[in-house]
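Only a single protein chain was left out; the remaining protein chains are all shown in position.
And then chain A:
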Amino acid sequence: MTLAEMPFILPDLRPASAELFVLAMACLILFVDLFVKDTRRTAVFALTQLTLVGAAVVTWAGTSGEVVYTFSNMYVHDFLADMLKQLLYLTDIIVLFYARAYVVDRPLLGRGEFYTLTLFATLGMMVMISANHFITIFLGVELLSLSLYAMVALNRDSATAAEAAMKYLVLGALASGLMLYGMSMIYGAVGSLEIGEVAERLQAGVANHSILVLGLVFLVAGLAFKLGVVPFHMWIPDVYHGAPTAVGLFIGTAPKLAAFAIVLRILANGLLTLSYDWQMMLLIMAVLSIVLGNVAAIAQHNFKRMLAYSAIAHMGFMLLGLAVGVVGGDARFTLNAYSSALFYVVIYVLSSAGAFGMILLMARAGFEAEDLDDYKGLNRRNPWFAAMLMMLMLSMAGIPFFVGFFAKFAVLQAVVASGQIWLAVVAVIFSLIGAFYYLRVVKLMYFDAPADPTPIQAPLEVKALISANGLAVALLGLFPDTLMWFCLLAIRLSLSVFA
């Protein structure tokens, strides 16, 4: 068939309407930003928030339980994608509200690019969440990473920010290279890059196992890097610490959702046949992350660095859930294990947003509120916010009746069900050690004298959101069932094992 005879069939664009909407709006906002004279960029901020709300509406309108593929099977639309995207928009909206006052006070950060790059990063995450092809996964990761590198460096007069951006860029490029190398190895062994087809051909058992495992090692290393788990965690503390807090908040929250999505799609949807091999890798990384994250966080005096090590430990805990899905070829526990990991990552993003939000709330122009000592006596300065931060810390520590406890509990239940009791014991012991540094923050707030007695000033919407964030952690702790039900539903409707 020659080119002239080839009929052109327009791909079905409807499943991807949210992505198209966000892309169009991001380009529009780039233009609008040119004509905005206002140094506070209120119009750009409002348009960005409206875009996110609009995307939520578009996604909601297209939500169904079905799995739809489009763009020659490169794009998948399913319930997991819808749920993660909605959480992504929500996280973005919260992040932008928290970051607003901080970036307005800092002229280099508060330009229109902060908002447009946030939208482009969001688009990258949406591409990742809905990817059904190794190429789309890689491009989504690159779109996200490139936007994040630039956002970290946006405050270009700060040497620490430039250093963090440089480290992030170099290590991130290395990780992308590893991932790409792994993908090409798998392509070499299987002959396809489409996730569903990879799974089919693996099932048929034609591929060379040793070359597959070699590719898998590279792929898992690249994914681990993006998640930030030991031994690929080195960039996390430096980037969290060096990046402007508003950007740190963004890096520490939304990308975890997207990274979870690609890990699940690649490993559980594409390479489930190799689960014995990758589960071992995930287990080792999970245990190392829980140990190192919790122990190293104790030594930190900088709140952002402490949160970075806590992020490493939390991601390790989340990996535990992914690593126990298949026991001896038996997929009986898969649903519970993966949905507990999904629940864990959602709760982590919620708590992490709140904790970073508190740093932003305390920060003023020219003052960063990064040190743990800045939180001394917060109770006397403002008892309400001290209570909110306490709830967030207790939830992250996994104290019962806050939602963090249920997240840990669900993962541990999956671990115990898989028969690896020792793993659960290690996880619990190091979570207990980790509770120390969360409780230290509580101790500083309630039992130490404030170094700086000025009352806290913040816009009303930020105060309201922080309160909502803290209360959500407490309320979800009392009623975790609904969210858990959604997680179960998302995993059951979207993973090919259950189809």
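Assume a contact is a pair of C-beta atoms (placed from the backbone, for glycine too) under 8 Å apart; a residue touches a chain by one contact, two chains touch by 3 or more; residues count from 1.
Note that contacts and distances are computed from a predicted model.
Only one chain is not pictured, and the protein name UniProt records for it, out of "ABC transporter ATP-binding protein", "FecR domain-containing protein", "NADH-quinone oxidoreductase subunit J" or "Transcriptional regulator PadR-like family protein", is "NADH-quinone oxidoreductase subunit J". Contact with the chain not shown here comes from a single listed residue; of A:Thr59, A:Thr91, A:Thr116 or A:Thr334, that residue is A:Thr116.
Contact with the omitted chain, checked across A:Phe45, A:Tyr75, A:Phe343 or A:Phe385, is made by A:Tyr75. If you put the hidden chain back, the residue from A:Leu28, A:Ala61, A:Val206 or A:Met280 that touches it is A:Val206.
Between the chain not shown and the residues A:Arg40, A:Arg156, A:His301 or A:Lys443, the one that touches is A:Arg156. Contact with the chain not shown here comes from a single listed residue; of A:Leu139, A:Val213 or A:Ile399, that residue is A:Leu139.
Touching residues on chain A toward the chain that is not drawn are 2-3, 6, 8-9, 11, 16, 23, 27, 30, 71-72, 74-75, 111, 113, 116-117, 120, 123, 127, 133, 135-136, 139-140, 142-143, 146-147, 149-150, 153-154, 156, 188-189, 191, 206-208, 211.
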